[in-house]
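The complex appears here minus one protein chain, its other protein chains still in place.
So, chain A:
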């Protein structure tokens, strides 16, 4: 379970995230919807303890983000979009193993787990090949495995499908559903309405660092009397822009 409480991040004079609060239950996918620069990545970076909040906090699996960042890291896995960020000269296995060891996993135990997951995600063929020689889709799979090797209870996805082809997008979506089946708490950021509509149980619309609307997709559509999420989004964000 993740409870974000008044989370705020100020860079110099800019409020990137402004008093953000929301709650995500176990096994739930929460979609953070917003334009580029709305504050989605900053929020996820704070939840992953990469950035220190200016104020506010979050409770992740009953642990306080500010008080126990070390413990939070073991609970959280994060998958970034765009470049998958692998070490090209290391094999796919070595890439994953490096992160597993830095998460204090036993090397042998991690190695066995990599074999199991590689079979599950159809990666056995290239798991021992240098990452630099892999296709973009294969790299994304390695990044996926790397993000869950330490079995986190909370998964953060920061626009994980940006720049991927249709096939790879589908695999990422399947992986997100797999995480849900595993009972993980998931926060998923995107600027794609259709993606959010397809995957999320609940969405929060974020604009200029503030949460401007929140609810299940069904509730929101009923509230704003529209069937089109994109229209709804534009209406909300547009209103704020005018203000």
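Keep this in mind: a residue touches a chain if its C-beta (ideal position, glycine included) is under 8 Å from a C-beta of that chain, and two chains touch if they have at least 3 such contacts; residues count from 1.
The rule we apply is simple: contacts and distances are computed from a predicted model.
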Exercise. Missing chain's UniProt protein name, "ABC-type quaternary amine transporter", "Sodium transport system permease protein", "Sensor protein FixL" or "Imidazole glycerol phosphate synthase subunit HisH"?
Worked result: "Sodium transport system permease protein"
Seminar exercise, completed: Of the candidates A:15, A:63 or A:103, the residue in contact with the absent chain is A:103
Seminar exercise, completed: Sole touch to the unshown chain from A:27, A:69 or A:215: residue A:69
Problem set entry | Residue among A:40, A:113, A:146 or A:202 touching the omitted chain | A:146
Exercise. When the complex is taken as a whole, what residues of chain A touch the one chain not shown?
Worked result: 11, 45, 48-52, 69-70, 73-74, 76-78, 80, 82-90, 94, 98-99, 101-104, 143, 146-147, 150
